[in-house]
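Written below as structure tokens is the structure these notes are about.
With one protein chain removed, the remaining protein chains of the complex are shown where they sit.
Note that the chains are named A and B in the order they appear, and that numbering of residues resets to 1 at the start of each chain.
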Amino acid sequence: MNGEKSAWQRFLASDFFYDFKRSPVTIVSFVIVVTLILMAILADLVAPTNPFDPGSLNLMNGFTPPMEPNAFTGETFLLGTDDQGRDLLSAIIYGLRVSLFVGLTAVILAMFIGVSLGLLAGYRGGWVDAVIMRIADIQVTFPSILIAVLIFGVARGLLPPDLRDELAITVLIVAIGLSEWVPFARTVRGTTMVEKEKEYVQAARLIGLGSSQIMVRHILPNVLSPVLVIATITLALAIIAEATLSFLGVGAPPTEPSLGTLIRIGQDFLFSGEWWILLFPAVTLLALALSVNLLGDWLRDTLNPRLK
Amino acid sequence: MSESILRVQNLRVVFPHRHGELVAIDDVSFEVKKGEILGFVGESGAGKSMTGAAIIGLIDPPGYVEQGEIWLEDQRIDQLDMRAFTKIRGRRISMVFQDPLTSLNPLRTIGDQLIETIQMHLPVSQEEAKRKAMAGLEEVGIDPARFNAYPHEFSGGMRQRVVIALALSAEPELIIADEPTTALDVSVQAQVLELLKKLCRERNASVILITHDMGVIAETTDRVAVLYAGRLAEIGPTEKVLHQPEHPYTRGLIASTPSVELGNIDTELFQIEGAMPRLDALPTGCAFHPRCEHAQDRCVEQRPDLLQERVACWLYADG
Partner (left out) sequence: MDEFIRIEHLNQRFDLSEPWLARMIYRRPKKFLDAVDDVSFGIERGKTYALVGESGSGKSTIARMAVGLLTPTGGRVLIDGQDLHDGSLSVAEQRRIRQRLQMVFQSPYASLNPRWRVGSILAEPLRVFRLVDGPQAEQARVHELLEQVGLSASDARRFPHEFSGGQRQRISIARALASKPDFIVCDEPTSALDVSVQAQVLNLLKQLQRDLGLTYLFITHDLAVVRVMAHRIGVLKSGKLVEEQATEKLIESPQSDYTRMLIRSAPRIHRAAS
């Protein structure tokens, strides 16, 4: 109609972007999520200090309240410091990095498992479907955090002690990933069952394409939009799951504290008056999880034509 | 000339849209006489279902009637509120849709649904309503013994008969039938149309029959309105429109419809090039001009209105 447009111009003119512009809550959530992610990625540049460099720590700075100069050193910290004199803002930024990394990788893992199994169950049907979906049914009867704790416990039991701390993060990712694949599998299975009856799939079968090619090349691209929505909502769940595990002391080790670890540490000081050590990591976690969740809700409504 | 039951004047229905508004129906005027079957024919996107929905006040939001008047005898109905409209809907005007399942409650017997409809609209006792419901079923050719059956126990054609019984049960003056037989097999279609025609004649009820099928129009209607891109292209007695079509679109539509009685393997069907424009890309002037073999400069610039209450085409202007 009006010549070739760049992908970016097309995006700006799309209904998707139009919906986005009209939803202030979504814009705010998006800004928060992007800011937090950028902070996490650029932690080395953004954070005032490196909380993991023992050389930069001064025990004299311990328990400095936010925005107040320390009684001994006269240094001021935006969000205060913890018992070891670590700058809380820096600790949160680095903690955010761990939380987001674990959350994102766990979701990618869950998505990979769930989408693959869902595609297979939906396309093959029969006993393959029955077996996969019964496993899913059994899994959802347990709270996912319990499954994560179980996997975590088993993995730690199997690993040699000297590798435990090193692999703690990996174990955490696997535990959360394995506990969140079910919603992906269920949704993808349902959509696949609808899509495989469509005539474009018949046309692909007609030229002799194999099942795996049809699943990956034809069906997969058509089942992805609900997956995107679930991925976003699961990301919020995974971040909270990671925080919960770390809070319980079975997650990220103190050498690589995540938001959950920071909250656990902060909890010890809540009743002795050092409220900020708990509050700021908790608020950050809340802001991150809530924004991601709101984005997910908005995506679901926008991508679902029935609600329009 | 007999009296009219429904009069629609300069109806305009628009859908607000992020790039302005889409005009789904534009300046459509017609009337339905008492006891008459008026057909609305057109291709998808012509606005025929929308016209039916506008009459009965059921346009999906955000669409709305922006302009025009709809009169049911001497009552103006396009500005009624929901409550006042429910008194008319079902009672004086009823509808038959393409899919009978949308009009029937799957969880209740057809007898219950008939009695409820009758009692909602007519001041009759339970026994009287039941008697009427039984009679209604018998009239549409369903054994009254199946009074207590559920909708899923009927075939598609039988279900559509139940819907017709339901639509007629409150003795309406006007029935709007939107593609009532499109989902049915041809053999069943013929029976259902015949039934609809017969019952309306008996009760002197008027019908607006919406369809895409010229054959159905020919076999069922007294007058026909041809719609194109939300506007009336041509309107007139069915016999006349089908045998001496004036609008090039009507002519094309008739010529491109294959017939069981004509042609063989070497016949090239008449085809109208192109497709109906989308509402967001309506051509200037006459919306049909890009597909019309008689298009002149005037057709591109100026929109033709209905001439002599018959045809909207510049070919017939100025004698």
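Details
To be clear about the criterion, a contact is a pair of C-beta atoms (placed from the backbone, for glycine too) under 8 Å apart; a residue touches a chain by one contact, two chains touch by 3 or more.
Since we're looking at a predicted model, the values are computed, not measured.
In the complete complex, the residue from B:T102, B:S125 or B:S187 that touches the missing chain is B:S187.
For the chain left out of this panel, the touching residue among B:L72, B:A129, B:I142 or B:A218 is B:A218.
Checked against the full complex, the one of B:Q79, B:N148, B:Q244 or B:T267 touching the unshown chain is B:T267. For subunit A, the residues touching the chain absent from view are 198-200, 202-209, 218, 221-222.
If you put the missing chain back, the residues of subunit B touching it would be 43-44, 185-187, 189-190, 212-219, 242-243, 252-254, 256-265, 267-273, 275-276.
One rule holds in what follows: only the chains that are shown with their structure count from here on.
The distance from the centre of subunit A to the centre of subunit B, with each centre set as the mean of the Cα atoms, comes to 53 Å.
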